[in-house]
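Removed: one protein chain of the complex. Kept in place: all other protein chains.
In this document, chain identifiers A and B correspond to the written order of the chains, with residue numbering beginning at 1 in each.
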Amino acid sequence: MRGLLSHVGGITWLFFRAARYAVPLRLESREFSRILLHFGVKSLPLVLLTAVITGALMVLQTGAVVELMGATSMVGWASGVAVLREVGPVLIGVMFSGQVGSFNAAELGLMKITEQVEALSGLGVDPVRFLVFPRMLAMMLMLAVLTVYGDLFALIGGSIVSWGMFDLDPWVFWQQVLLPHPVDDLLEGVLKAVFFGLNISVVSCYFGLQVERDPWEVGVAVNRSVVTSAMGLFVIDYLFALARAGA
Amino acid sequence: MRLKLAGVSKSFGARRVLDGLDLVVDAGELVAVTGQSGSGKSVLLKLAATLLPATSGRVEVLGVTPPYADREAIGALRNRLGMQFQNLGLFAFTDVYGNLAFSLTKIGMRDEDIRARVDPALETLGLGRAHDRFPDQISGGMKRRLAIGRVLVKLPELALFDDPVAGLDPLTAERVLGMIAAWRDETGAAVLIASPDPDAVRGRVDRHLVLEDGRLRPEAA
Partner (left out) sequence: MRWLGSLVSSAVDILALLAETLRSLKGVGRHPERLLAELSSIGTGSLIFLFATAAFMGVIIVFQTATQINKAIPDLSMLGAGFIRVMTAEMIPLLTGLMVSARVGSAISSEVASMVVTEQMDALRLANTDPTEYIVAPKLVASLVAVPILGLVSLATGITAGMLVGWIVFEIHPSTFLNFRYTYGYHFLSFCLKLLSFAVLIPLVSVIEGFRTGRQGAFSVGQAATRGVIMSSFFVFVADLSVSLLERGLWGAP
């Protein structure tokens, strides 16, 4: 753990180096679209499937508690808020970190071993501009979109379970979810997801680019990327909670 | 007759790698098999090491048909074999000394006897100073010597080397092959070497065969 903390400096530095290309925006659009397709589309099925499971789990648990407190009418509302603001973004973020984050770290690690990164520098292209920056933007965008879809599927899972376990009509469930105009909650969740995407992309790029010679190091890069971004996810989540309390 | 293959074929699904191959290696013989990359040299060696079963044909290692189904028996047979793998197969979970000693502990040798055998070997291999380092901490050349050393230290009756001099300069390659030959002289083991480079092994071996189209033929001079 202490070892990982020492990487925080390097990760922050990489972020600033990449962020430089945001203003003015210098994006390799072909690379950007390729990454969106390559990473985003592939992770969709599994993320959605786990989102459904997550939604079901959420309702199972909170529904039982809410029931205990005798407030069945709040099942839909409680699930809605919880999923949109908290559980959705965090769990989808964790899945994304596992899928896309590790895939990214492995890909960049392989590029380092096959000396492609060195070749890029040799051609006068900054690897941070060509490799890191597009991935950063792409993952922020991807995770925001995936979170929206994921929230939807999670709530679907939740409605199925409420129906099965608490005999709550899906129509009523959805009314409970949508009536309090949860747009704020949804947007908060999406904003969180954007930050999660930033966290996962920079961390996975960093560890991928740390790989030097041995194939074994690729596995290490993936491992460190997943662990560090998971920690980062929770820290970001905590900061959001603090900000909300302050507001 | 330490190794005998008669009409041996080996297929992986639809792909036939070895096709009715014959080979005999006697005690004290040093035989080289060369051939292009992908010709099946590694498959041949692993088959000889009883790590792969033949699809058809007769295989006799140290005079017996390998008892693939009996773990105890095949383990006992493998204790008398040694192989240096193309990808080296160095154990990442133990150090240089541990790598050399590993198979000896499995044979059931006592620690003192293992020490007595491994320590001098470390010197001969030039690995004495690195004895407590792990495989990922030593140079490529040292890794190679360690992989070969593991075979020599085990004192097998049949020793197999898959591409022992890959990437070595001609002088070092010569030294390595010399070391293997000297070891063979001392122990009388049967030795089978595979290499994609015929020039590296020529002249150093008793017999030179070429693996082509799944079969062996003597190398035309």
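Methods note: contacts are C-beta pairs under 8 Å (C-beta built on N, C-alpha and C of every residue); 3 or more make two chains touch, one makes a residue touch a chain.
This is a predicted model, so every value here is computed, not measured.
One of A:Thr12, A:Ser33 or A:Asn223 touches the chain omitted from the figure, and that residue is A:Asn223. Among B:Leu88, B:Ile114, B:Ala130 or B:Leu192, the one in contact with the hidden chain is B:Leu88. Chain A residues in contact with the hidden partner, per the touch definition given at the top, are 1, 45-46, 49-50, 53-54, 56-57, 60-62, 64-65, 67-69, 74, 81-82, 85-86, 91, 94-95, 97-99, 102-103, 105-107, 109-110, 113-114, 165, 215-216, 218-223, 226-227, 230-231, 234-235, 237-238, 241-242, 244-245.
Take chain B: the residues that touch the chain left off the picture are 46, 49, 51, 71, 75-76, 78-79, 81-83, 85-93, 102-103, 106-107, 150.
Going forward, only the chains that are shown with their structure count from here on.
Distance from the chain A centre to the chain B centre is 49 Å, each centre being the mean of its Cα atoms.
Listing the residues of chain B that touch chain A in their complex gives 92, 136.
Interface residues of chain A facing chain B in the complex, by the touch rule stated above, are 214, 216.
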